[in-house]
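Left out: one protein chain. Kept in place: all the others.
Which chain is which? They are A, B and C, in the order written, and residues in each are numbered from 1.
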Amino acid sequence: MKRLLLNKGFNSFLASLVSVICGLIIGLVIMFIFNPQGAWDGFIIMIQGGFSDSARGIGNVLYYATSFILIGLSVSFSFQTGVFNIGAIGQFTIGSFVTIYVAHHGTWLPAPIQWLVAIICGGIVGALWGIIPGVMKAYKNVNEVISCIMMNYIAMYLVNQLIYDSLYDNSLVGTRYVPTTSLMPRVGLDKIFPGSSVNLGFFIALLVSVLVYILLYKTTFGFELRACGFNPNAAHYAGVNEKRNIVLVMIIAGFLAGLGGGILHLSSISKYYKISEVFLNETNYAIPIALLANTHPIGVIASGIFISYITVGGTLMQGQGFPVETVDMITAVIIYFAAFSLVFKQFFTRITTLKFNKANKKRIQ
Amino acid sequence: GSKKKEDDAKKDDAKKDDAAEESSEEPASKDSEESSKGEVVLFVSAAGALDDRAFNSACWLGIQDFCGETGKTYAYYQPTEDTVEAQMVICDTAVKAGAKFIVISADQFKLSAVEMQESYPDVTFIIYDSIPTTAEGEEIIADNLKSILFKEQEVGFLAGYAAVQDGYTKLGFVGGMPVPAVVRFGYGFAKGVDRAAEDLNVDGVELMYSYFGNFEATPDNQARCASWYQNGTEVIFAAAGPAGASAFKAAEDNDGVVIGVDSDQSAESETVISSAMKDLRNLTYKALKEWDEGTFKGGVVETYGSAEGGVALPMETSKWKNFSQEDYDALYERLAKDEDGIASSIPSNTDYDDPSQIPLERTKITYVQ
Amino acid sequence: MRLEYVLEMRDITKVFPNIVANDRITLKVAEGEIHAILGENGAGKSTLMSVLFGIYNLDEGEIYVRGKKTLINNPNDANNLGIGMVHQHFKLVENFTVLENIILGVETAKYGVLRVNEARRKVLELSRKYGLEVELDSKVSEISVAMRQRVEILKMLYRDNDILILDEPTAVLTPQEIDELIKIMKDLAAEGKSIIFISHKLKEIKQVADRCTILRKGKYVDTVNVQDATLEDLSEMMVGRKVQLEVDKTEAIPGDVILKVENLCVKAKESKKLKVNNVSFELRRGEITCIAGVDNNGQSELVLAIAGMIDSTGTISLNGEDLSNSNVRFRNTHGISHIPEDRHKHGLVLDFDLASNFILQTYFNQRFQKNGFLKFNEINSYAEKLIQEYDVRSALGHESIVRDMSGGNQQKAILAREMDREHSMLIAVQPTRGLDVGAIEFIHKQLIKARDDGKAVLLVSLELDEVMDVSDRILVMYEGEIVADVLPKNVTFRELGLYMSGSKKGEEYEAIVAK
Partner (left out) sequence: MQTLLFILRQTLSFSIPLLIVALGGTFSVRSGITNIGLEGMMVMGALTSISFVRMTQDNISSQNQLLVAIIISIIAGMLISLLHAFASVNLKADQIISGQAINTFAPAFSVFVSRIIFGEQIIVFNNTFRIDEIPLLSKIPIIGDIFFKDTYITTYLGIIIYLISSFVLFKTRFGLRLRACGEYPQAPDSVGINVSKMRYIGVLISGALCGLGGLVYVVPNSTNFNSTVFGYGFLAMAVMIFGQWHPTKILFASLFFGLLMTFSSTYSGIPFLVSLGIPSNYYKILPYAMTLIILVFNVSSSKEPAAAGKPFEKGMR
C-alpha cells in the first residue's frame, strides 16, 4: 500500500482525482448561486454524463473523446519533450480541411481505404504545419508560443479561403458534406451504441496514445526526447541532436493534432467544415486535457474521456436550464485545482511517510 | 401594405390580451412537475448563439411573448456540434424534458429535421429558413412540421430603394457570412439600389459589397466599415447580426449612417436610419398561438415576403430625410402586387454565384471578396 | 559580561526534514574581531550563518546582538542590526549593473524614483577607502569572480553593516587575490567591524583570524584562540581524527600522446572577444594534466570545445583521429569521457531516475536497446553494478530520482558513468566542488586509478591545493591563453598564483609566442 502511494503515477492520479472532486464541488456551488432550484438536478445529470442518455450517451462520450484525446495528446507529447505546442489548434484546423479535401477528391480510391488515406493526409499536413515553428525554434531560437499562435491564425484564414476556392457549399457556408464512402468505419460500434457517432477513430485514438506512451517511455528515441524535455543542456552534453529532436517533436505533435481533426470530420454523414473565424470548438480543450492528464499520454485518455463525459452531461443539462457554458466553467475550476496537485501530492506523501518521520524525530531527540 | 401590417399587429395585440386572460383562468398544467423544464423549445445551431441579435433572438422573443401569456414553460437547446446525431440528442433530451412545440431556427438542422418530425409525431415543429431534406436531397415535410421561409431579398430591396430615393448615392452592403438569408438581403439591396437609380434617374450610384467573414463585432470589422466611410460611402446596410455593432461604431466615428437588419435596431445606435425587418418574432408567436388553439397546420412551406406582410422597414423610427411614409407605402404596394414584375425581378440567393454577376443598369458595384 | 560580545548565538538548533544541521551551537563574536568558523562540508556552517542572517528561522536557541536579545526573521532584520553576509553562491543579478546590485533593497529614492547619483558617490567612496576596485556600470555577467566578490563586500559596507559574514570567500580566488582580501578584512576589523569568516582552509584561518569556532557534523566542538592552536590541532578538531591531508600517489609514467589540440580558438557568445585564444597542447596516456586558473579564464570553454559542445576553430585529434568537425556523440563514442563542470546543468537529467542517468550517453548501444526499444532489465542490472562499484547511495537504488539525491552522490553517479564508459581520455572539471573530504578523497583516488589504467586525464580545477596534490603536470590558463606549462614539483603556490593572475608568464609560453 505504501509502495503504491509512493508510486509517482498513482500519486498523480490520486491528485488529479482530488482536483476533479474539488472542481465539481465548486461548480455545484456556482450552479446553486445562480439557479438554486435546478442546480442539484442539473448537477446530477452532468455527473451522470454519458450514462444518463443510455447507450447513445456512452457512444457519444467515446466519440467526442476521440478528437479530445488526439489533440490533447499532441499538446502533452510536446510538453513532455519541453516544447509548448500551442499550435495544435492550427494543426487540427488544417488537418481537418485536408482530410475533408482528400475525402472528396479521393473517391476513386477503393472505399475501404478512402478514410485511411484521408486522415493520414490530414495528419501529414498537420505535421507540416508543425515543422515551421519547430524549425524556427530549433534553428532560429524563435519562441514557439508566438510562432504557433501566428500559425494558428494563418491556418484558420487559409482554410477559409481554400474552402471558398474548392469545396464551397453555398447553403452550408462551408465545405460540402463529406462523401459517405469515406466515412470512418463504424466497426459494429453503431450496433452497440446506436444513435451515436462513435467509430473506429476512438480505437485509433487509444492505440495512438499507447503508441505515444511506448515511444516516450520504452524506446531510445523517447529517451532522447524526454531528456531534451527535462534538460536540453544535459541532452546536448550526452550527444543528443536536440535541434533535430525539436523539429521531430513538432512533426509528431502536428501529425497527432491533424489526425484528430481529420477523424473528427469523417465521423458523421452530416459533418462538414463550417467557415468561421473562431477556432474549432474542440481545440479549446487541447491544453486543459493535457494539463489535467499531467501531460502523460495514458492520462490523456482518461482526461479526454472525462472532459467528453461532462460535455455530454452538459448538453443534457440544458434540460435543467443551464447553458452549455456551465460545463466550461466547471472544467476551468477543475483545471485550476490541478494547480493544487503539488499540495495534494505532498499531502499523500506525508501521510504515507508520517510513520517514518515520527521515528526519525524520536531518533533526533 | 404597411398599414395592413400594422393592423395585423394590432389584431395580434388584441389576441394576446385575450390569450392572457384565458391562460390566467386556466390552472397550470397538471403534469408541470415533470414537464416544467420547457414545453416550448428553441433549437439553435452549435455554431450560433441564442443572442445573435437576429434570427435566434427574434424567435426567442416570440416564444417568450407567447409563454409569458400562457404560462407555458420554455427553454432552448444547443447541440454539441452540428451533426444529425448531436441534434437528435438534444431533440430527445428536449422531448424527454417535456417539449411539445419545437422551434428550429437554423438551416443546419435540415437533415436532422427529417428524423425529428418522424420520431416525434406528437411534437409540433416549425423550422425557419429551411426545408427538411434527406442526405439524398429529397425534401420531406411531415404533418407536424411547418417550414417558414422569408423573402429577405424583398426587404433588402426596400432598404436599397429607400436609401437611393432618400438621396444617398454612395452605398455599402456588408453581410456577416454569405449564408443564404444574408445573400438574399444583399442581392435584394443591390437590386433595390439599382432600381431606384433607374426609376428616379440618379447618376453615379456606387455600391460597395462585401462579407465580414464572421458575425462578431471585432475591431477588424469596425475598421473595414470605417475605411468605407472614409472612402466616401454614406450608408452601409449591415446584415451581420451582432457584427452590426461594428458598423454602428464605425458610423458613429466617421459620420456615416447604417441600415440595420432583422429587427428594428434604431435603439442600438443614433446612426441607424432604418432597419430591414423580418417579422420573425410575430410569426413565431402566431404559430405558437395556432398550435395552442389547435389550428396549427403543418406539412407546408410558407414563404413570407411583402405580399404576406412578413417584411418591413420601421418607418416610425426611421430617420429618412426625403423618403416619406407615402413613398414607402407606394413602394410596398408595388412590391406586394409585383407591379411590372418588380418583385419577381429581384434575384434570390441561388440566382448568382456572386453579387458582381447581378445585372445592374445604373449602379457601379464593387465586390470585395 | 555579555556586552563585550557584539554578537552571541546560544544553543542554536536548526532541523531540516532529514537532518539536524545545527545542534545546540554557540558562537560569540567580539567587536573588531575576525572570527573563523571551521568545519567539513555539511558541518552546518552555512546553515548557522543563514540562521543569523534571517534566511532560516531557528528552531531553538537565542541570538543576542550588542547584548540585546533579538529575533531575526528575515534579512531585513539582520540588516537593521548591522549584519551583512556574502553568500557562498553570490546573490547577484547577472544582467543588472554592479551599482544596481549594490543598492538593491536599500535604494536611495525620492517618491520611489531611483536617485542613483547619491548612491554612486557613496559606493565610489567606499570602494576607494577599502581598495575594493569595481566597475560600477558593467553588468555582473561581464565581470570576474573576484570582482563579484568585491561587489558583495561593497554591498555589505554600503549598508553600513558592522557584523560581516563571509561564507567561503576564498574558494574561488587566486593566492594574490586572497592576500588582498585578507588585507581588506584586516582593515575592516581595525575599523571596529566584526567579521565572521568561513573556510576550510586552515592556513588562511591561521593567517587572518583571531579566534576560531569549530563545528563537526552539526555540533559545536570548541572555540579557540588561533594563535594558540597549531594547524594539526585545528584539523583534528574539525574532522575528529588525525588527518593525512596529502594525496597518495605514485610517480606518473606518461605514455603516448592521446589528445592533441592545435590552435584552438573559441569565440565569446556576444562579443568578438576570444574566450579561448589559440591554444595548443598535448595530453599523454598515464598522466593527470591539470588546467589551473581563475574562474572564467576560458577553461570551461576549452573543455566544452574539446567535448564538441560548442563551436571552435583549430584542430583536435584523439588517438590520431581528427575530431575537429565531429559532433558530441562521435566524440563520446570515440574515447572522450567528460565529468562536466555543472552537474545540474549538464551532467544529469535530475528528473530521470538513476538508471536512466547511467545510460545517458550509451542508451543506443546494442547492450541497452534492441530495435529501438530499451532493454530495461539490462539497464537496471547495469545500474545496480555501478551503484555497488562506486558506492552511490540513495533511497530507492536505481529507481531513485536523481534530484532527490545528495550532491556528493550525484557527483559519484556521474563519475561512475564516465569512468565505466569506454574511453581513452577523461576530462574532469571541478569534480570535487562542494563535496566533503570523504567524497573528495574517493574522487581523487578514482582519477589516479584512471591514470594508472593508462588513460589520459584532464583535470580542471580552481582549487590550488587540488591542483598541486593531484596533477602530474599543470597548464595555467589566463584570459584564454595557456600561460604556463609546469610540473607541480617545480612550482610554488605563490608562483602559480602569479601565473593565474597574468602577472607572470612561463618560459614555454614565451617560446610558443615566439614560434
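Note that in this section contacts are C-beta pairs under 8 Å (C-beta built on N, C-alpha and C of every residue); 3 or more make two chains touch, one makes a residue touch a chain.
Here the structure is a predicted model, which means the values were calculated and not measured.
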{"item": "Chains in view touching the one left out", "value": "A, B, C"}
{"item": "Candidates A:Thr99, A:Asn245 or A:Thr331 - the one touching the absent chain", "value": "A:Thr331"}
{"item": "Per the touch definition above, residue among C:Asn22, C:Asn79, C:Ser127 or C:Gln149 touching the missing chain", "value": "C:Asn79"}
{"item": "Touching residue (missing chain; options A:Gly42, A:Gly201 or A:Pro288)", "value": "A:Pro288"}
{"item": "Touch residues of subunit B, complete complex, unshown partner", "value": "49-51, 53, 57, 208, 210, 213, 216-224, 226-228, 230-231, 242, 245-246, 248-249, 252-253, 268-269, 366, 368-369"}
{"item": "Residue numbers in subunit A that touch the chain omitted from display", "value": "34, 84, 132, 136, 140-143, 145-147, 149-151, 153-154, 157-158, 160-161, 164, 277-279, 284, 287-288, 291, 323, 325-329, 331-333, 335-336, 338-343"}
{"item": "Missing-partner contacts on subunit C, residue numbers", "value": "50, 53-56, 74-79, 85, 87, 89, 91-96, 100-101, 103-107, 109, 112-114, 155"}
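What we mean here is this: only the chains that are shown with their structure count from here on.
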{"item": "Contact-richer chain pair (by C-beta pairs counted) among A-C and A-B", "value": "A-B"}
{"item": "Gap in Å, rounded to a whole number, between the CA centres of subunit C and subunit A", "value": "46"}
{"item": "Subunit C: positions in contact with at least two other chains", "value": "none"}
{"item": "Parts of subunit B lying in touch with subunit A, wherever the complex brings them together", "value": "37-38, 46-47, 75-86, 88-90, 92-94, 96-97, 107-108, 111-112, 135, 177-180, 183, 213-214, 216, 218, 349-350"}
{"item": "Interfacial residue positions of subunit A with respect to subunit B in the complex", "value": "53, 56-57, 60, 63-64, 160, 170-173, 177, 180, 195-197, 267-271, 274-278, 281, 311-312, 315-316, 318-321, 323-324"}
{"item": "Sites on subunit A touched by subunit C in the complex", "value": "218-221, 223-224, 226-227, 230-231, 233-241, 357, 360, 364"}
